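Missing here is one protein chain; the remaining ones are kept as they sit in the complex.
Letters A and B name the chains as they come in the text, with residue numbers starting at 1 for each one.
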Amino acid sequence: MLRYLAGRLLRAILTIFLVIAFAFFVLHLSGDPAMMILSVDAPPESIKAFREAWGLDRPLWVQFLSYIGHALQGDLGNSMRDGRPAAQLVFERVPATLAITLPAFALKLFIGIPAGIYAALHRNSWADRLTMMVSVAGFTVPSFVLALVLVLVFSVQLGWLPSAGSDKPTSVILPIVTLGIAGAAILARFTRSAMLEVLGQPYIRAASAKGLQWRKVVVDHALPNAAIPTTTIVGFMVGTLIAGAVVVESVFAWPGIGRLLVSSVSNRDLAVVQAILLLVAATMVTSNIIVDVIYGWLDPRLRRGGARGR
Amino acid sequence: MTALLEVTDLSRTYEVRRGSWPFGKVATLHAVDGVSFELQAGRTLGLVGESGCGKTTTAKLVLGLVPVTGGQVRIAGENLPAAGTQPWRTLRRRMQMVYQDPLGALDRRLSVGRQVMEPLAIHGLGGTEAERREKALAMMDAVGLAAHHFDRFPHELSGGQRQRIVLARALILDPQLLVCDEPISALDVSIQAQVVNLLLALQQRLGLAYLFISHDLRMVRQVSHEVAVMYLGRIVEQGDPDRLFSAPAHPYTQALVSAIPTHARQKKRRMVLPGEPPNPVDRPAGCAFHPRCRHAVARCRIEAPALRVLADGRRAACHLAEQIAASAA
Partner (left out) sequence: MDANRAADRAHPGKVARFFEAWPPLTLIGLAWIALMVIVAFGADLLAPYSFTGLDLRARLLPPVFMGGKWTHPLGSDELGRDVLSRLIMSIRLSLLIAFFGTLIAAAFGTAMGFVAAHFRGKVEALILMLIDFQASVPFLIVALAVLAFFGNSLVLFVMLMGLNSWERYARIARGLTLSANEQGYAAAVRQLGATNVRVYGLHVLPNIASTLIVSMTITFPETILLESGLSFLGLGIQPPLTSLGNMVGYGREYLTRAPWIMLSPAAVIVLTTLSISIVGDWLRDRLDPTLR
């Protein structure tokens, strides 16, 4: 088990490294940031000065190594727009994003999973069909459409909730609901199919034939087994706690990481984009590891470390 | 006369890593270790042993599907060309393989007739499309299938019929050597006999040589002119089937033979081997079999016995071969 985790950790670090390298080289290869920031008709001397100031005139691999070196010390470079440390800029925005993604995550879990389980247990009932129809909306309706429709209904027509911004306490509601509904729908569908697959297994029939109460069969046998694949999806959702709200934040003008990413990308603010990419990769990779740990604990087949018998 | 197939000191080793990368030490797995035998045209050599003893790897080495790490394989006096090269592909016409799982070996999407025809298309033989179809039908007839099966799909045929298709496909190029890797173990018992009889009949008619690999000893005894018993990548006993099975000279062969189910009336004492088949990576020192052998003496722990010729022409790799053969007789 320990070896399994160590292997996963190594892969995680490798992935993060790959992400940084990717971000760094792609962003640098694509164009000259100096010209973008200073505008095309800036005099060549100021472009040169800018490039020297930001170290853009050194060879690419030197820049890369120095970036890595600084990153390890926590210095992710400074925003080219306003000169503040990129790391600081990014971390400032994290609470705002979490303020909507965490409650949305709770919504997804506490509505999606029970709905999926209920639908699976009462297959083909009206509740099941309803859940299925709603959940299909979850992955066919893009988040911006859902957001705009909700704004149309609740802000424009009914006037109950603010349509954008973060000043009023009720501003949180629509973003959270948008994120939550979409995620809950996906989770419900997934949980339902995981449960259905487990319920169709012979050991479930055997358990109920033994005379166990159906409720016990579900709780003791079906749920734990269905939890295994569900954990993967939930893990993925945890991973997107930071990155998953890009579009929603844009629609609601919510001052979180998503909006920062969009604006930095438009402005070609290298350091900030890299910092965000790094943060996102780190989050996803961490949640993957957590999922792997939970997997290892949940799935007894993995607990033994897998005897590779011949 | 040069043997059709000559295998000398054949070896295949794998480097394995115990535990997940990058932890764990590297160890060597001797899948096949110094195997030698000869097969003449029109004869059958049976290769038996437990799962993992190296039989299938030997088959793959003989056909050139897996590269050799030591020793040689010679077909009609010539070295086996490297896999994937044009000479190797041309050699396919002389040697073919019959598989354990006929359903897996056939393409689900093509009709069986077309699959029998395919070798001709691959090698550019057999003339026009119509002539190839005729040849395929003739081949199917030779293996006992009716013409109307031509357009069927593999999953529409029974297990025995599928194996016949695999045979037809293998034989349409008119090979001299057929390597059969557990060709009947996936079939119903009632069909097994039919397929074996078919194999024997074809051998008579076409002068085929078989390398017959199986763990079913009774079947092997029936079809083989010579039998080799493998254990952990080595041949431990080799010789005439009747003598080998009635008076085994190697303790492992003894155990295998005693495990053959017999009529209730002939109550033999069944020899149960202690311990588990060891991991091929952790081969015991000296004789590979000694930890499970009830005849083992001190010498067995230290010195690996060579495969030597006994008085009656058999070969056995045991220090105490003569006594064991005598005791069983």
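Simple rule for what comes next: a contact is a pair of C-beta atoms (placed from the backbone, for glycine too) under 8 Å apart; a residue touches a chain by one contact, two chains touch by 3 or more.
Here the structure is a predicted model, which means the values were calculated and not measured.
Novice: Specify the residue from the set A:Gln73, A:Asn124 or A:Ser266 that touches the hidden chain.
Specialist: Once the missing chain is taken into account, the touching residue is A:Ser266.
Novice: Would you indicate which residue among B:Thr44, B:Thr57, B:Gln96 or B:Gln161 is in contact with the undisplayed chain?
Specialist: Counting the whole complex, the residue in contact with the absent chain is B:Gln96.
Novice: Using the document's definition of touch, tell me which of A:Ser166, A:Thr191, A:Thr231 or A:Ser250 contacts the absent chain.
Specialist: A:Ser250
Novice: In terms of residues, what is the contact footprint of the unshown chain on chain B?
Specialist: Where chain B meets the chain not shown: residues 63, 65, 89-90, 92-93, 96-97, 99-101, 104-109, 118-119, 122-123, 155, 166, 169, 173.
Novice: For chain A, enumerate the residues touching the unshown chain of the complex.
Specialist: 11, 14-15, 18-19, 22-23, 26-27, 30-31, 136-137, 139-145, 148-149, 151-152, 156, 163, 239-240, 243-244, 246-247, 250-251, 261-262, 265-266, 268, 273, 276-277, 280-281, 284-285, 288
What we mean here is this: only the chains that are shown with their structure count from here on.
Novice: Please compute the C-alpha centroid of chain A, do the same for chain B, then give the distance between them in whole Å.
Specialist: Chain A and chain B have C-alpha centres separated by 54 Å.
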